[in-house]
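These notes concern the structure reproduced below.
What you see is the complex with one protein chain gone and the rest in place.
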Amino acid sequence: MEYYLQLVINGLVVGSIYALVALGFVVIYKATKVVNFAQGELVMVGAYACFSLTVEMQLPFLLSFLLTLGFSVVLGLAIERLVLRPMIGEPIISVIMVTIGLSSILKSLVQVFWGTQIQVYPQVLPQEPYFIMGVPVAPVYIAAFVLSALLFAVFSAFFKYSRLGVAMRATALDQCAAASMGIGIKSIFALSWCIAAVVSSVGGVILGNINGINSQLGHLGLKVFPAVILGGLDSLLGAALGGIVIGVLENVCDGAAKQFLGLGGFKEVAAFIVLVIILMVKPYGFFGTKQIERV
Amino acid sequence: MTLLDVQGVTLTFRGIAALMNVSFTVTKGEICSLIGPNGAGKTSMLNCISGRYTPDSGSITLGGRQLLGVPAHARTRLGLSRTFQNIALFKGLSVLDNMMVGRHSRMQYGILQSLLYWGPARRHEDAHRRRVEEIIDFLGLSPWRHQHAGMLPYGVQKRVELGRALAAEPELILLDEPMAGMNLEETEDMARYILDINEEWGVSVLLVEHDMGVVMDISHQVVVLDFGQVLASGTPEAVQANKDVIAAYLGSEDAVFLGR
Amino acid sequence: MDMLRVENLEVVYNEVVLVLKGLSLTAAAGKITALLGANGAGKSTTLKAISGLLAGENGEITEGAVLLEDRPVHGLPPDKIVRSGIFQVMEGRRVFEDLTVEENLRCGAFTRPRAELAPSLERVYDYFPRLAERKKQLAGFMSGGEQQMLAIGRAMMARPKLLLLDEPSLGLAPLLVEDIFTIIKRLNADEGVSILLVEQNARAALNIASHGYIMENGRIVLEGEAQALLQNPDVQEFYLGMSHGGEKKRYKDVKHYRRRKRWLG
Amino acid sequence: ETIKIGVLSDLSGPTSSVGVPYAKGVQDCVRYLNESKFLGEHTLQPLQVDYAYNVQQALSAYKKFKTEGIVALQGWGTADTEALTRFVAQDKIPCFSASYSAHLTDPKNAPYNFFVVADYTSNLRGILKFFKDNWKEERAPKLAFIYPDHPYGLTPLEGGKAYAKELGYEVVGDEHVDLKAMDATSQLLALKSKAPDFCWIGGTTPSTSVVLKDAQKLKMDTIFFTNIWGIDEDLFKLAGDAAEGAYTVQGASTGYDDTAGNKIILELTGGQIPMTHYYRGFASTYVMAEAIRRALEKGTLTGEAVKNETEALRDFDPLGLTPPVSFFPDDHRPTMTSFIYKVEGGKLVKVGTEVLERKAEWLGK
Partner (left out) sequence: MQGKCGLFFESYREENALLVGGFQKARFAALLAVLCACPFVLNSYHLSILILINIAVVGAVSLNLLTGMCGQISLGHGAFIGVGAYACGALTLQGVPFLVALPAAGCITAATGMLFGIPSLRLKGIYLAIATLAAQLILQYIFLHWDAVTGGSTGLAVDPPNIAGLTFDTDEKMFYLSLGVAILMLVVATNLMRSRHGRAFVAIRDFYLSAEIVGVNLFAYKLMAFAVSSFMAGVAGGLWGHYLQFVTPEPFGLGLSISYLAMCIIGGLGSIQGAVFGAVFLTLLPEVLTWLSDVGSSVFPAASLYLVAAKEGVFGLVLVLFLIFEPEGLQRRWRLFKAWCKLFPFAY
């Protein structure tokens, strides 16, 4: 039992990273209805940008972190303007594919600029772990947990109460009608990509602190899907909880599959199996808005 | 003779009743209109009949056969077809193919024959194509036969939808606001088609429509729904004079005239 | 004075389909102007051209001008046009289904200063008490009539000088049609908003309008005082459904082959 | 006269972080051989294709090489090597690759496949033997395995476990850590309770780093050891002092060893010590070149001749870069020798050489 408890704690910790990345994903989806398959690559580019600034240019970490956020804003703007804007109103599969194409481009840009070698971050956070119920938890993970909780709170308030946030949701529901309200759709789209890029690069910097970075980091994006689908694509709360739940599920299923079925390596698959089962029961995830389908 | 018999149908959405104990009948060969304020549950009623929604209680029979429990797609074969309030055509198919899909349940050949396109598949396709061409001629859709349905003018799309419903050769056709958004001329055409379908083809019609001019002119029977309940029913003249109906729906007696 | 002047407008969809073919019209300040026409004549297109919403549908103004109080507004992005005082209520209501009623209304006030929000909301709730009752409800679950009220209420939040209404009576029950037209009239009378009204329901529209246009095939084919149009025999036959004697025509008597309109687009 | 050889590399795909230095080793070796007139008046012309670890691209690259008339192929990973096994056999083109799966050493399965260092399983056996030989305590040493759920991590497992039992190890645990894992705490927690003395990590450097760091956090006193791809210079950067004391078994020598080959290499790279993987790329090419040289001497340069010459190599020493290699027509195990390294002071230090018996029953297993 204690073993499972430890698995759960560990899952919580890893899940908070998923949650962080998932938040960026949901922000884009909520505002633009774009399913972003390049989320992992956004994380990667953010991580590399910060790496360049701290390691290659030797800037102090805080400064380079802020510059990274600035860089992400530019990146988000560029992606929106060049790639996503022309896709407004295209069917979902086209949007999926365009973000897949985007992920290839970003990956290859990273390889061109930074090569394929593993790169190592300077350690900004202390290494000495805290012990929670006997499970050592590195400070990075605690940072990730706190950050995702913070970002979750900020965005929830933003979408619920701010005029811009409501306008973003309106835009996602009906672009044309939103335009007729005087909402500048283009700036809304750009804004959402900026936010997502910024959140992702925060995730990237945290990841870099965990185990270095390489050009395959974008794979993390795959983890985000079970998380966001579980929570419901357009729900921030869903993303935050979904990420954490997936983190826990992976660990627990892996442990259980090993213990009872003798199956190894179940971690990767476990999340997805659970996901399919949950989707069959709740097709829009736990907190996703059910589409109003009236004929 | 009763064709459609709706008895005590109740439908709720998360506790809110959209239909409450609704009963009415449609006699074979007649045009029956279902009217009522917005949100009264007219479309929901059609959805119950066509199988989109399942009522919480009640019974719906068509020609004596119980419909509830029959899945939506199988009801076509029992002689039911319908059009939608908002156009619901297959945008990627041509007008012709839209109608061929309309005959889907009348064609019976298996997937293997489909893949090889031999024997029965070929024969069926030819035979049904002939039938569909007749409907295209009837609705005057020939010029658009090979065009994608999504590109057509609104009025034509509404006609294609009618054609698709007709292609199934139903006994009872459900029409949900076929005249909405049409100008007078097109409304007149549509009314003419409905009358022809009813008189010449012998198809019974259950019509939902807000254009009182049409409703009062062409229907044999009118059923008024309000807040999910039957408020009144009877001949157009009787309904038109009913005080409750005027208060809840028509507003003034010249609504019929104002309807357009 | 003219609130809006549209001069020789040409609009092309998808770079090929010419929909408006040199359309001109004016809307007087503080008045209701009605624009009638057959399906696909280009009424909605005209409104979208004025409010700048064509771009979203791959349409483009290729010629002509749109002047609001003599200042050209064509070619501006939609948000600029809204800020300059034109607001369109689109065909089919287009409320934001997953937003609550109040959130919908707040979207309408997107271009207005924050301080105005509370009084504007109050004013809308005053016009539409039913909306006040349902502030917190999701718009998607409201009935057609309520959604139409919401759409008009949303427009009021933006305090436009010129309101473009596209088929506000579409799909509404007769009683509600009456309500909506009464409200439109009141809006015009009390608030002094100029209104350009597109309608299929010609009788109702001409009854509240002071001036009317009839368009076919992307051009204006007939215009005049609303009362004069109501008396025009062609309008009576083709838009009001009256036979020559001024009697209402019966649908049952419609022939398979009828006299076609003689206005040629 | 130029002799064409095909070079399949992963320069941009998922294994590129090690694929790039390996490919560099291959290319530098060719350069060295040509400059030093190793083949007399003949020169080697490498045709290199980056196949990004995609089988289909490896296949068409191979077909292209074939039409250009290569006599031998320098392959790379598991995916391409296995996909091409049948083709190279049919076309009689010997393939030297860096996929050290034992089943490729059995000529019955893969008559034209070669590599120049001990296979994964032999290496694992070697280091197990090494630890056992140095085991001082009375009780049986406890052993655990950590590996990714990936062909590369799974292949040596069966043979290794069997041999461990034979040596008298007590196998106490089995855990999976993904190649892309960020965290291995849960797996290590499970292992910690079993207190293994030794733990094999069957992943690549990033996952080794994760395991070592988490083990340090958990204050485990297990000795971790990895196979060829598990520890390289990247690990010192990634894991820092958590890497100290870990062992690895390498087939080839590393840049810290004093060998004839290393001097040449340092000259080629201008004094910079390349990654360990570079050395195997270099050695693999060197052995292949030797076979080509011998075939040329006999006057027939065909793929088949190169293969036969490779099978005729006996205790051939590729400049000390790997243990001497011998191939036989019925046994493609190049050597039974493994070099054991330990991480000390941020460097790989050679602590032993383990030579196993060339047992027939181990062939291909």
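As written, the chains take the letters A, B, C and D, and residue 1 is the first residue of each chain.
What we mean here is this: a contact is a pair of C-beta atoms (placed from the backbone, for glycine too) under 8 Å apart; a residue touches a chain by one contact, two chains touch by 3 or more.
Bear in mind that the values here come from a model prediction, so they are computed numbers and not experimental data.
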item	value
Displayed chains contacting the withheld chain	A, B, D
Candidates A:Leu53, A:Leu69 or A:Val98 - the one touching the absent chain	A:Val98
Touch with the omitted chain, as defined above, among B:Thr76, B:Ser204 or B:Gln221	B:Thr76
Contacting the left-out chain in the complete assembly, out of A:Leu66, A:Val83 or A:Ala256	A:Val83
Those residues of subunit B which, in the complete complex, touch the missing chain	50-52, 71-74, 76-77, 81-82, 84, 88-93, 97, 100-102, 104-105, 107, 109, 111, 113-117, 121-122, 124-126, 129-130, 133, 164, 168
Where the unshown chain meets subunit D, residue by residue	11-12, 20, 49-50, 52-57, 59-61, 63-64, 66-67, 78-79, 82-87, 90, 101, 103, 109, 149-152, 154-155
Residues of subunit A in contact with the chain not shown	35, 83, 86-87, 90, 92-94, 96-98, 100-109, 111-112, 115-116, 222, 225-226, 229, 233, 263, 265-266, 268-269, 272-273, 275-276, 279-280, 283-284, 293, 295
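Simple rule for what comes next: only the chains that are shown with their structure count from here on.
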item	value
Intersection of the contact lists for subunit C and subunit D	A
Mean-CA-position distance for subunit C and subunit B (Å)	29
Chain centre separation in whole Å, for subunit C relative to subunit A (CA means)	43
Interfacial residue positions of subunit A with respect to subunit C in the complex	88-89, 163, 166-167, 169-170, 173-184, 289, 292
Interface residues, subunit A side, partner subunit D - complex	3, 6-7, 10-11, 13-14, 17, 108, 111, 115-118, 120, 129, 135-136, 138, 207, 210-212, 214-216, 219-220, 251, 254-255, 264-268
Touching residues on subunit D, where the partner in the complex is subunit A	11-12, 14, 16-17, 19-20, 148-149, 174-176, 178, 180, 182-183, 185-186, 189-190, 193, 205-206, 209-210, 213-214, 217-218, 234, 237-238
